[in-house]
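Yeah, one chain of the complex is gone here, protein chain that is, but the others are all in their spots.
So, chain A:
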Amino acid sequence: MTTDLSAPPRRSTTTAGRGTSPRPPFGVSAVSVLAVLIALFSLVPLGYVAYMTVATGWDTAVGLILRPRVGELLLNTLLLMAATIPLCLLLGVAGAWLVERTKLRGRRIWAVLLAAPLAVPAFVNSYAWVSAIPSLGGLGSGILISTLSYFPLVYIPAAATLSRLDPAIEQSAAALGLGAWRAFFRVVLPQLRIALTGGALLVGLHLLAEYGAFAMIRFDTFTTAIMTQYRSTFNGAAGNMLASVLVFFCLLLLMAEVRSRGTARYARIGSGVQGKALRLPLHAYQGPAQLFLLALTALAFGLPLFYVLKWILAGGADIWTASEFLPALLATFWYGLVGAGATIVVAFPMAYLAVRKPGWFSKSLELSNYVTSSMPGIVVALAFVTVSIRIVPGIYQTTGVLVAAYVLLFLPRALVNLRAGLAQAPKELDEAAQALGKPPLLAFIRVTLRLTAPAAAGGAALVFLAIANELTATLLLSPNGTKTLATEFWSKSSEIDYAGAAPYALLMILLSAPMTYLLFQQSKKVAGQ
């Protein structure tokens, strides 16, 4: 699962290969071996699911999969996706179009506000809605909460693409006799295809992977059912089979996305500076548009913020017990820092190969990473639980395993940033430094590493903040007695101590705000590539 908004690696933005340099800073083979090891490691969750399915045996597996309970979960999941994905697409595109293509008043503020709901973790959103309407539950509320939480996953790439779209395309359409509306549907919307399929994939993967938000409103999906199974039987065959079905769905989504993405070229053709975007006057629609956006952001961002603050005021000073609060904050920071550092270190060889040595080898590494990025947190966590108990018992519930799971879950975020950063540091610069008398390693450090540093820092920040909000894998893998903001929030709100949970919710939102802004900024840069 990932919130990587530029969507998984697809069009490798590689510099034209002018062949290979003779002696890269660390021999190619060393980087390649490292990358292969990382790729193998990243396939652990998939391997676990495949192994478990085989080990369970055909008859048992069929028995466990073909039962009414699975049918019920299947129906829930399918209905949830069938309703939420189109709703997210509709809201996301409408918002993006209003902000980027009309003379909407206050569009700069709206542009940020529409991305803001991403700063509220879905399970915090759920908590706020349950606070507002305690009777919430079932499919309807699942659709409501997940739509409000996830529509920015469509909005952000759609807005980024629209802002980078060459207005000359629309002008050509106008010259060919299309009115503004027809031009939008026949010319602009097809250009959004990559952004929309990518956004839809992310929404789908989030729906499959989300645990907290649905558990809070007692809506059963595969992920919540696996968690329940895990709680009752620890590591049973039934839970494993549910995980297989879940993974199957994730892979199905990936393939659907690859197919619907198509092969057409959407990059801008030709050179020269792009003109300014056309903006449609809204006239009489200005009012309704403002009302629509107001309602949307109020429900998706205002309401959760309001209820969190309300619980904090209601709880008063009692809820800020430093003895509970500080350890959770410190643990979150610790895991976040270690996890972010490890993720960047692991991502670097992959990014290096993808940018500097494009070819079938780096493509297949990317593919393995692409598949891993779709694995829900619960599956990654189960895989590590199983591996650490059965193969290396000593490491079960150690920080190392938890960090390894974080690395797998958030590798794509770091990769996207590192790739962009490395693309800013073409090997020609390295060579220029060598021609100026710097030995290869020094040239690499002073030029390539130096130029990649900002991107690496950005990637590390994203990973850090994602870890701060991670719930599912942390619940399963964190060392005994360790509490993070997310798990502490979860245990308090599960005990219906809504006031006690509020400070943790507020902190997570505050921590996520810069992440959301970073993602928003990053998407604008990546969209043009």
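Following the convention adopted for this analysis, a residue touches a chain if its C-beta (ideal position, glycine included) is under 8 Å from a C-beta of that chain, and two chains touch if they have at least 3 such contacts; residues count from 1.
Methods note: contacts and distances are computed from a predicted model.
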item: Undisplayed chain, where the name is taken from the UniProt record, one of "RagB/SusD family nutrient uptake outer membrane protein", "Fe(3+) ions import ATP-binding protein FbpC", "Branched-chain amino acid ABC transporter permease" or "Bicyclomycin resistance protein"; value: "Fe(3+) ions import ATP-binding protein FbpC"
item: Of A:Ala175, A:Ile391 or A:Leu436, the residue in touch with the unshown chain; value: A:Leu436
item: Which residue of A:Leu139, A:Val258 or A:Leu451 touches the chain not shown here; value: A:Leu451
item: Residues of chain A (touch criterion as defined above) contacting the omitted chain; value: 18-23, 424, 426, 428-429, 431-440, 443, 447, 450-451
